[in-house]
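A single protein chain has been removed from this complex, and every other one stays in its place.
Chain lettering (A and B) follows the sequence in which the chains are written, and residue indices restart at 1 in each chain.
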Amino acid sequence: MAEENEFEPVIVGFFCNWCTATAADLAGTLRMQYPANIRPIRTMCSGSVDPVYILRALLGGADGVIVGGCPPGDCHYVSGNYKARRRMAILKTMLDTLGLENDRVWIRWISAAEGPKFARTMNEVTESIKKLGPNTLGKDWSI
Amino acid sequence: MERYATIPIGNQGALGAIRQFLASLLEKKLVDALLVPLELPTGDNVVPTIVSSPEQVQAANPLAPVMPVNAARLVSRITMVSSSPDRLGVVLRPCELRALVELVKLKQASLDKLLLIGIDCHGTYSVADYGKFVGESSSPTEDFLKRVRESKGDPLLRKACQMCEYPVPMCADLTLGLLGANLDKEILLVAGTSEGERVIQELGLEEAKAAERESAVSGLVAERSKKREELLKQTREEVKGRDKMMATLATCINCHNCKTACPLCYCKECFFDSPVFEFEAEKYLGWAKRKGALRMPNDTLLFHLTRLNHMVASCVGCGLCTEACPNDIPVSDIFRLVGYEVQKLFDYVPGRSLEEELPLTTFKEEELPDIGV
Partner (left out) sequence: MAKSEAVLVIGAGVAGIKASLDMAEAGHSVYLCERKPSAGGTLVQMDKWFPDNHCSMCQILPTLNRDRSSQNCLRRGLVHPNVELLLNAEVTELQGEAGDFRVTVSTRSTGVDAQLCTGCGLCTEVCPVEVESQFDEGLGRKKAIDTSNPYVTPRQYAIDWEKCTRCGECVSKCPTQAINLEQKESTRQLQVGAIIVSTGFEEFDARLATQYGYRRYPNVITSIELERILSPGGPSEGELVRSSDGRVPASIAFLQCIGSRDSRRDYCSSACCMFAVKEATLIKKAWPQTDVHIFFMDLRAFGKGYHRYYERARDELGVNFTRCRVPVVKEDPQTHNLVLTVASEDGALVRRQFEMVVLSVGQTPAPQFREFCQVLGVETSRWGFCQTQPFSTIETSRKGIYVCGSAAGPKDIADTIVEAGAAAGGASKWLSSPAARKAEKEEVEEQVGEEEPRTAVFLCGCGGEIGLALDLEQLADNIGKLPSVTYVEQIPYLCYAETLETIKKRVKEHKVNRLLLGACAYINKPVLDKLAAQAGIDPELIKVVNLREDITWVHRDQPDKALAKAKSLLAMALEDVRQQDYPPASLTSVTPSALVIGGGIAGMMTALSVAQHEIEVHLVERSPELGGNLKEVFSTLESGDTQPLLRDAIEQVSNNSHIHLHLESEVTAVSGYAGNFSVSIKEKDESLNTVEVGAIIVATGGDEYHTTEYQYGQNSKVITQHELEKTLSAGELDPGGLSSVVMIQCVGSREKDRPYCSRVCCSQAVKNALKLKEANPEIEVNVLYRDMMSYGFKEEYYTMAREKGVRFIRYEPDRKPEVKADKEQLTVELVEPVVGGTLVLEPDLVVLSTGVTPGENRALADILTVPLDEDGFFQEAEEKFRPVDFLREGIYVCGLAHSPRGVEESIAQARAAARGAVSLLTSEQLEAGRIISETVQRQCRKCEMCIAVCPYDARARDEETNEIVVREALCQGCGACVVACPSGAAKIRGFRDRQVFSLIDAAF
């Protein structure tokens, strides 16, 4: 059992409708256990996740953000995930360069058939964010 | 292949020679008008001006080390609604030209009927510093060129200029070459396109060799690049991390002057001024309650980070955002720092070529293996 006061992060997930959100449902029907720290938001495509949403979550109080999309080449919208990859690269390079909690932003390709990978990834991201501790950026009144 | 000609200086000085050259463009109808910095009657600043008379052009001063506005913005304004009906020569610094190329890719400017005249740039001062400099000098342009020739780091140069590794115009039809020219005798005229060659021919200028130019350019670029490393390192030390970033942005008042000065922030209405950011009072109070307190105006960091996200791939590092900040936030340093890393990621140099696609409109199937697994 978890200790009473153990840090429980809130992680916002942007999951694409076609792959990762389906994988989440599959993980559900397979009853695979993963931490309840994730707050999933269904998006049409990983390519429709505006970096400003991620920043908004990060500066607004989320301890982590994970974007889930179709594996490269498998985008229902042909190339949305390739575009997403570039935007995420810019966002993460920026956060990294400025020393602003880059490690709290994740992107993973999880296909509709990958229920187990979904559960595994949720475990990984939660563990990793727990290790990082609370996101002070989002808790700072002066941000 | 670039081709060279020379503009003799004679006893009129470099500025005089340039004015003469510009006047001859108008006289010979090679252009119908010129967009070029003109000295204000007070003499303590220059402003980009559309000049159509050869007489008025005698007040032009593209050599003055000051850039009150990135003129790419103005070229965009002139050509955004419809392209120029007459032949317009635009005299631009390298960072202005680069910004213009980016704006063309962003469909915010048209190069139709434009003659792009670039000028080698030794850097610029802030408007205030320039005013002071002019006040203390009897022939400021000559004095500035003397400083350049003595090439002992000019302390008045803006930080952005000190670390600018693009002192030579890219994508220009014609370049007024100061680097590698013997400025006692002549200015180089470099044709970068067939259009530029045509102008040289029409003006009857003699072809020349520019033996010194290459080494002069690479020397300056090396010097600037070295400085860039030094200054980026300094910036990193000053801004990196939550606490330093917050300290850097502490005085931001969300005036958005930085985006107004930015040649590339082309939105009609900033996303941050749009209704998306008009919230009900209970939202503000809710956030305050959640965090215990809420700084107002809020979303300053979000604004800067989002603007970085939108523009940094095309940032030419002209530094005018810093100049525009009423509270001296080194916005440009941050953009330059992030821009350097982001542009490296895609091997993209803003303004290098009209053919290179903007990083965000294209992609490669095999790239960025670390982003997403």
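Throughout what follows, a residue touches a chain if its C-beta (ideal position, glycine included) is under 8 Å from a C-beta of that chain, and two chains touch if they have at least 3 such contacts.
In this text the structure is predicted, and so the values were computed from the model without any measurement.
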{"item": "Identified contact with the non-displayed chain, of B:Phe144, B:Tyr166, B:Tyr266 or B:Phe303", "value": "B:Tyr266"}
{"item": "Residue of A:Ala57, A:Met94 or A:Ile107 touching the missing chain in the full complex", "value": "A:Ala57"}
{"item": "Given A:Cys45, A:Leu95 or A:Val125, the one touching the chain that is not displayed", "value": "A:Cys45"}
{"item": "Where the unshown chain meets chain A, residue by residue", "value": "2, 8, 10, 12, 17-19, 22, 24-41, 43-45, 47-53, 56-57, 60-62, 70-71, 73-74, 76-80, 83-84, 87, 111-117, 119"}
{"item": "Contacts of chain B with the absent chain, listed as residue ranges", "value": "106-108, 266-271, 274-276, 283, 286, 290, 310-311, 358, 360-361"}
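We adopt the following convention: only the chains that are shown with their structure count from here on.
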{"item": "Rounded Å distance, chain A centre to chain B centre (Cα mean)", "value": "38"}
{"item": "Residues on chain A engaged by chain B in the complex (per definition of touch)", "value": "51-52, 55-56, 59-61, 69, 72-73, 79, 81-83, 85-94, 96-101, 107-109, 136-137, 139-143"}
{"item": "Partner chain A, residues of chain B touching it in the complex", "value": "236, 239-242, 244-246, 250, 271, 287-288, 290-295, 299-302, 305-306, 308-309, 312-313, 334, 337-338, 341-342, 345-346, 359-360, 363-365, 367-368, 371-373"}
